[in-house]
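What follows is a single structure, and I will ask about it in a moment.
The complex is shown incomplete by one protein chain, all other protein chains being positioned as in the whole.
Chain naming follows the written order as A, B, C, D and E, and within any one chain the residues start at number 1.
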Amino acid sequence: MLYIINKSHTDNLALSKCLQTASATDVVLLIEHAVYAALELSQSPLTAMAGSAVTVYALSPDMQARGVQQAACLDFIQYVDYAGFVELVAANQPIRSCF
Amino acid sequence: MLYIINKSHTDNLALSKCLQTASATDVVLLIEHAVYAALELSQSPLTAMAGSAVTVYALSPDMQARGVQQAACLDFIQYVDYAGFVELVAANQPIRSCF
Amino acid sequence: MKISIQINASPYQHQAADSAWHFIQAALVAGHQIYRVFFYHDGIYNALRDSRPPGDERDIVKRWSALQAEHGIDLVVCVSSAQRRGLLEQSVARKVGGYEAALADGFRIAGLGLLMEAIIDADRHICFGS
Amino acid sequence: MKISIQINASPYQHQAADSAWHFIQAALVAGHQIYRVFFYHDGIYNALRDSRPPGDERDIVKRWSALQAEHGIDLVVCVSSAQRRGLLEQSVARKVGGYEAALADGFRIAGLGLLMEAIIDADRHICFGS
Amino acid sequence: MKNIFFIIDKPLHGNIQTQEFIDIALMAAAFDQRVLMLFEGDGVYALLQQQTPEAIGLKNSSPLLKALSVYDINDVFVEAESMRERGLSSEQFVIEVNVCPRAELKQQQETADQLFSF
Partner (left out) sequence: MKNIFFIIDKPLHGNIQTQEFIDIALMAAAFDQRVLMLFEGDGVYALLQQQTPEAIGLKNSSPLLKALSVYDINDVFVEAESMRERGLSSEQFVIEVNVCPRAELKQQQETADQLFSF
């Protein structure tokens, strides 16, 4: 399952909730204000996920827009641009937009 | 200071944040989806506030609209209708809408 | 007391317009003066004349118009918020072939200066948002 | 792959319309087919023809119209969401004296059936919201 | 026929969103799709009895929930954890529902062709 998260974790519990049930076959994609959760010092629920089997992507154009640097992010985060976003959509089913 | 909170505490941290600094001279008013926080079993940040000096009101028409019964609410909650909302606005300054 | 109101959210999708309207009704009953209602951000959608909700629901736009007609309350839509989102001043609409009558009865379009005036002159300024 | 898109939020105040547009561009480049873009809830405000953002910003409405003109993508605005919020079908507008040309170029107004069709026929359906 | 899973995580009254969302579910059923509905998070409050939105001038949408069975939507689930966190029991609800643990609902969602939330 592909979870698309678009809200900051300090605003909304969508990220926490999806991480509670996400398993090794699941993919989480952070877009829009949710990219702040990729930051190592964000105190986001992702910071406790190192070593977990869940795959987490962040949308790099949304990071650039916000000045979120890859060097400051958790090391298990992977990065995609919009082309990669499309590939994630094509490769995963079902998809849940957690808005 | 009068804090007006309008979002559910499971959606948003506005209520938690205002309770961190609220003092005996402050008043908190719950409106719209925030009225769920008045429920005793809501696990809202208010459930830890019994005995605190902060005054908390809930807007009763918004409670009625949502089926939130006074009997199920925390016992220190006070209730106002829109007329009471206006009185709180007239009696307090400044006012912070935590939207 | 002079109370000024600001609406920052679209109607129907958020309760802001409803909450504000009930608040204003109660304030008027209590003898307060509503100095102005200022529509900002997505709040400008409250002024779209062509809104046609189902017959068994409240009509938010008409309710605002009635508030102006009955109590003379000043309903001001922010020009820059409105222009960005598709609600034009009559003179601009005329120039660009837009909808001159898009604004519902009782509203007027004006600049942020009228918001400042409200904040400065009123005893209280209350925001309703999403 | 056939991909269908749904937009649930107003333009400018939320990033949904931007995210969806960039996604669609990338999907087209990758050779996918965009089956339909369906505008629901406050998403219908994306179709207001009179939107005039400042000249140094992207024009979201025009960008949608261009997407239809250049790629023939079906842009459908939900009739019930639209009517409630102030965007009328031409025939209805004509009847009630509303703005017949309120809908920007390239959009059409239709019922929820077209959303169902998209969900059933497309391989993927992606929602963008607030 | 597709399996379409509708997830409601917001209350019913106060704004039009949930009502408009349920309209999609009813339309899906009218199109003979298999519709599953899940109430979780604050969405469980949508099921409460004694909601009187008339108190704030809003139309009561609870009848929309009762219409689900008319549209043959019978797979209506509520997340057990969300109910427990709010101290709710299914006797307080306007319709009959299946109370399921989160983990089980996750498995169900994985089999869906389409997940819908708003």
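Everything below uses one rule, namely that contacts are C-beta pairs under 8 Å (C-beta built on N, C-alpha and C of every residue); 3 or more make two chains touch, one makes a residue touch a chain.
Values in this document were obtained by computation on a predicted structure and should not be read as measured data.
Peer 1: From the touch rule at the top of the page, work out which displayed chains the omitted chain touches.
Peer 2: Checking the complete complex, the chain left out touches A, B, C, D.
Peer 1: Any idea which of B:8, B:44, B:64 or B:97 touches the chain not displayed?
Peer 2: That would be B:97, which touches the missing chain.
Peer 1: Can you list, in ascending order, the chain A residues touching the missing chain?
Peer 2: Residues 8, 10-11, 32-33, 36, 39-43, 61-62, 64-67, 69 of chain A touch the chain absent from view.
Peer 1: Which residue numbers on chain C touch the omitted chain?
Peer 2: Touch set of chain C with respect to the missing chain: 8, 40-41, 80-81, 84, 112-113, 115-116, 119-120, 125, 127, 129.
Peer 1: Applying the definition given at the start, please give the residues of chain D touching the unseen chain.
Peer 2: Interface residues of chain D facing the absent chain: 12-15, 18, 22, 56-58.
Basically, only the chains that are shown with their structure count from here on.
Peer 1: Among the other chains, which touch chain D and chain E together?
Peer 2: For chain D paired with chain E, the chains in contact with each are A, C, in label order.
Peer 1: Measuring between mean CA coordinates, which chain is farthest from chain B?
Peer 2: D
Peer 1: Would you mind telling me which chain pair, B-C or C-E, is linked by more contacting C-beta pairs?
Peer 2: Here the pair linked by more C-beta pairs in contact is B-C.
Peer 1: Using each chain's Cα centroid, which is most distant from the centroid of chain A?
Peer 2: C
Peer 1: How many angstrom lie between the centres of chain B and chain E, each centre taken as the mean Cα position?
Peer 2: 27
Peer 1: Using the touch rule from the top of the page, what residues of chain E touch 2 or more other chains?
Peer 2: In chain E, 14, 16-17, 41, 56, 58, 114, 117-118 touch at least two other chains.
Peer 1: Spell out, as numbers or ranges, the residues of chain B touching 2 or more other chains.
Peer 2: In chain B, 10-11, 32-33, 61-62 touch at least two other chains.
Peer 1: Between which chains does touch occur?
Peer 2: Between chains, contact exists in these pairs: A-B, A-D, A-E, B-C, B-E, C-D, C-E, D-E.
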